[in-house]
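Starting off with a structure, shown below.
All protein chains but one are shown in place.
Then we have subunit A:
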Amino acid sequence: MRYFTRRVVLFLITLWAAVTLNFILPRLMPGSPADAALARLASTGQPITNAQRDAIQAQLGGANGNIVGQYFDYLGNIFTLQWGRSYSYATETVAHSVGRALPWTLILVGVTTIVAFVIGTLMGVYAGWRRGRAADATVTVGATFLASFPPFWLGLLLLYLFAFQLNWFPITGGYSAGTAPEWTWSFLVNAFEHSVLPAITLAVTSLSGWVFGMRNNMINTLGEDYVTFGQANGLRGRTIATLYAARNALLPNVTAFGLSLGAVVGGSVLVEGIFGYPGIGNLLYTAVTNQDYPLMQALFLVITVSMLVAIFVVDLLYARLDPRVRVGPEGS
């Protein structure tokens, strides 16, 4: 129970630190992002009200503001989802843009992350068990090459080959222009067709991390005495590989898996950007290319907080899986 309390307190402190960092970062930077944001807003032709100016200065730091007051304004605005107005999407608030993009990213990146984890881990167990054999070499060399492709580059090549040249898949977007998101069969098929190329790109380039992680853990675990003992007792190879080694080798990968689930919300900036997929990553891509600081700051907050929550959950889970962690700090 003490472990649990400690984790909760740590989580809350980290949350506060991350939220505060998001407040400080734009204020530390040379050249005022707030001025840039105001100039950008003025260039859209809308009149800027005093309330808007105050809001932007609370968010990004202004030339003549009380910093403590701004900080509390900023904190208040976060909890009431008043994340300001972006000028990339002038007709809606930042919170709306984020809410609209979130489901797309959760489905695309979430599913590909889980698929890549399962396939990669299985391949890693096999390669680690067959260490030094032909099968190990095939898996590891293949995974090495796939891992080394910059994801956006693989995406561009797939786009060129399968969308431009062969016309098998649509070129851009999450669904065809002219259709609107709705729960009909034809729309789901349409959305699926649009997600195939980005999904392949993301899965292929993230697969190898799991292969290598699991392969290395397997090799370490296979060097342990209890594995030698099992072999001396004449246990079948498959029993040792799965029940003895793989179970324990999986443990460190649980942490990594939790972290990558936390990273799902951040999406994949470049891959979503290239495919014009309507997710969080693409939103950040748009925000960066338009220098849309309010949108950027809100996205950064969302991405960071979801990662924090994931780490918190993983820490609790890990203590359940490995009692040594829970007992360790107090025992010494």
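The rule is simple: a contact is a pair of C-beta atoms (placed from the backbone, for glycine too) under 8 Å apart; a residue touches a chain by one contact, two chains touch by 3 or more; residues count from 1.
Throughout what follows, contacts and distances are computed from a predicted model.
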Missing subunit (named according to UniProt) among the choices "Succinate dehydrogenase cytochrome b556 subunit", "ABC transmembrane type-1 domain-containing protein", "GntR family transcriptional regulator" or "Heme exporter protein D": "ABC transmembrane type-1 domain-containing protein"
Give the residue, chosen from A:I78, A:A95, A:A147 or A:V313, that touches the chain omitted from the document. A:A147
Out of A:T14, A:Q52 or A:Q82, which touches the unshown chain? A:T14
Missing-chain contacts mapped onto subunit A: 10, 13-14, 17-18, 21, 25-26, 29-31, 33, 132, 140-141, 144-145, 147-150, 152-154, 156-157, 159-160, 164, 216, 219, 223, 252, 259, 262-263, 266, 269-270, 273, 284-285, 288-289, 291, 293, 296, 299-300, 303-304, 307-308, 311, 328-329, 332
